[in-house]
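Scroll down for the structure; my scribbles are underneath it.
Heads up, one of the protein chains got dropped from this complex, but the rest are sitting where they should.
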Amino acid sequence: MNRITFLTGYYGSGKTEIAINLAIIKRANVVVDLDVINPYFRSREQVALLKSHQVEVLSNQLKDGMYADLPFIGGEVYRPFLDESITAIYDLGGNDLGAKLLQQFGDYCVNTPVDLFLVVNPFRMETSSVEQVIKLITKIEATGQIEITGLINNTNLLKETTVENLIEGDTFLRQASKETNKAIVYTIIEKSLLPIDYTFAGEVIPFTRYFQTSWN
Amino acid sequence: MAVKYQKSAGLTDNALTYCPGCTHGIVHKLVGECLVELGLLPDTIGIASVGCSVFSYDFFNCDMQQAPHGRACAVATGIKRVLPDNIIFTYQGDGDLASIGIAETIHAANRGENITVIFVNNAIYGMTGGQMAPTSLIGQKTTTSPFGRVLQQHGSPIKVSEMFATIDGVAYLERVTVTTPKHIRNAKKAIKKAFQYQQEKRGFTMVEILSTCPVNWGIKPVDSLKWLEEHMIPVFPLKLFKDTGEFHE
Amino acid sequence: MPKVLMKGNEAIGLAAVLGGCDAFYGYPITPQNEIPEYLSKYMIEHNKVFVQAESEVAAINMVYGAAGAGKRVMTSSSSPGIALKQEGISYITGAELPCLIVSVMRGGPGLGGIQPSQADYYQATRGGGNGDYHVIVFAPETIQETIDIIKESFDIADYYRNPVMVLVDGLLGQMMESVDLNKPIKKRFLPPKDWATNGMKNHSGRNVVSSLNIDPQKLENHNLKLQAKYQNVIKNETRFECINMEKAEYVIVAYGTMSRIVRSALEVLKEKGINVGLIRPISLWPFPKEAFKQIPSNIKGILCTEMSLGQMLDDVLIANNGKHPVGFFGRTGGMIPEVEEVVRAIERFQETVVK
Partner (left out) sequence: MNDAVNIRIAGFGGQGVMMAGQILAYAATSEDLNGLWSPSYGPETRGGTANCAVIVSKKPINSPVFLKSHHLLAFNYPSLIKFMDRVKQGGFILYNNSLVSETVLVEGVEVIGVPINDIALELGSIQVINMVMLGAYLEKSKIFEDSTIHKVLAYVLGERKAHMVELNVKAIEAGRDFIRKQGLIHA
């Protein structure tokens, strides 16, 4: 994981939850909310939680902007590139549409090594085959003009996830990794399911669901 | 310490919320400066529309109303008719003005409503996240035209100024842009003239300003200025469409 | 001549002028055309504002603008036209602006017909605009009452900073009656419109008219403030009339033209030895629930009558709260019930009872 890491993926693949978990576990200084696609479940909603872990959230300068149906980003989102003491996780919007924002950082990435990780949940219909994953990678790289440097295995069926599901997902991701030549960096596993007597590809990240609401 | 540069008194102290590289900020500044230079701030009521500039009522340092999507010119008409000596302007994007609000805008122009319309055309829907606008270019990919705008399916980009040039009630109409200092100076001249004509009660005035949207275009800010010049200006040529000329008592 | 004969729609126009109307913005639609026709002449002759807009949508937004500028503004329309105005009405309530909306109902749904109807009770009292809002709705039954209420409407709208709708049917708009234009109206203390956007030279600071409230907590607070206002409206502006309630065997609920037909039916029923009372809501929102407290406990039932098919019935059922059997009689589509039909509905009350 580089000092600056972007998270991309299909809609609903779990990018935002992972951004928050990684920020806390990996002690990042900043989470940058670049999700201009979806007005709900954005990392900017977890400002208080992240603050308690000394993580700052950057998005826009909009007064009451947290809920604005406005794709505004503020100039502040460039700060981690200019201040080398900052470790930052950038949470992009879904798909190649969300990855469109990467364009805005192209010039900065020339001098600063960055990671761009693709979050994959094989139980999302749109990324349930290796061909689909490859297609998504091609689209995101073409739109964002940045190479994807790793995969994050986020196999889950929310609360109904079983260990069998996880192993199935690991097999899938290993296959995808082989065909795309992109390493599996992390495997995300809900804390309650751990420990599991099985060797998952990449580092296992014990996961807490922060967006849990009373109705799911 | 001598003040070399200062934010225009035509704008409030609120920080602009527009994305890096977006030219809304420049247009705001020009409108604010013109109102100040003409001494119009105490008389002015601005109409914020729906779109990225929905919060413009927080930025212009005058009385403001926020209008429903597309209805800015109707709201402006309502105010101007009861306050004929005040200065009324609308600040609208291409979705607001040229799509949902085209009827309100055309009829305000046709009645010769003595108002000024600042029309910011960036060929995309910014606020809702990059969907196709009535002014999106042929071939332009947006979130609702993922295969590019197709003539046979979506029609061609609507040329608002060309259309409004045919309307008798229009007293002044010019298309400008703000991509270079020279263009910015021209844009300011146009905006100022529009407000002056309104002061002289000469009818409907509009300035169309070609603008950028780096985030939704998916282009770096500097490149987006180039993209505007290379792609938008050929479709929307910069031009003075209508000017009723020097004022004669 | 203390009284004059006036057509309902003309009377609405003149009464609005007497109420201090500064500007009218509207769009033609039958059966309310005499309102803009009358005002197009009057307003221009008296140096006031009249604009025929390009649509009902534009008209209501012109009202929004001019009301925001602090003026007394009105629009008028009929059923499908009011449907188009709902967007603006929602914004006007959200931005807390006063205005007068006159709705002259015709038959629906869709283009429907141009004959009188009361099928826009829901449209007026529930509204089709978005959000938790209310419009204060009055439904007069005579042209005299229409005049008196319209004259007062701008004061009520200004007082609460909320639109007032006067709801009549096409018959009231089209017919002529003897009226007295000079009846006095209630005097109210009205606060200055220091919120109006009329240029900063006219007030200190910057005035902004907006219904945008992006923070959910702030928006909820704003809504709670509106609700508190509506509670005041319920307390102060609920209007109704109760007739012949003491010894009533049945009570009929009716408003507008329908209540006049019912009044005639009460006389016929009395001759037949059946004592029937009438609750006439004058304000439809707020609906006069407390009128139902005056209903004798031993009545045989309540008959809700409408020139529609059971819209006010909802409010009657809520107000009755299961206490008495409730029957329903209605005609719609522009059919005006005969007095005898109402008489028959009471005589065969059991057949009308709503299950």
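A few comments on the model shown:
Chains: A, B and C, in written order; residue numbering restarts at 1 for each.
Methods note: contacts are C-beta pairs under 8 Å (C-beta built on N, C-alpha and C of every residue); 3 or more make two chains touch, one makes a residue touch a chain.
These numbers were taken from a predicted model, which means no experiment stands behind them.
Under the touch definition stated at the start, the shown chains contacted by the missing one in the entire complex are C. Of the options C:A83, C:M245, C:I274 or C:I336, the residue whose C-beta touches the omitted chain is C:I336. Across C:D194, C:E267 or C:E351, the single residue that touches the chain missing here is C:E267.
When the omitted chain is restored, the residue from C:Q32, C:N61, C:S77 or C:Q115 that touches it is C:Q115. Although one chain is hidden here, its contacts on chain C can still be listed: residues 1-5, 31, 113-115, 142, 171, 174-178, 257, 260-261, 263-265, 267, 336, 338-340.
Here is the rule we use: only the chains that are shown with their structure count from here on.
Inter-chain centre distance (chain B to chain C, centres taken as mean C-alpha positions): 40 Å. Averaging C-alpha coordinates per chain places the centre of chain A 37 Å away from that of chain B. Residues of chain A in contact with two or more other chains: 62, 65. Residue ranges on chain C touching chain B, taken from their complex, read 22-23, 25, 49, 51, 53-55, 57-59, 61-69, 71, 73, 87-88, 91, 95, 197-201, 206-212. Those residues of chain B lying in contact with chain A across their complex are 14-21, 52, 54-55, 58, 126-130, 143, 214-216, 218-221. The residues of chain B lying in touch with chain C in their complex are 12, 41-45, 47-48, 54-55, 57, 61-68, 71, 74-79, 81-83, 86, 103-104, 106-107, 111.
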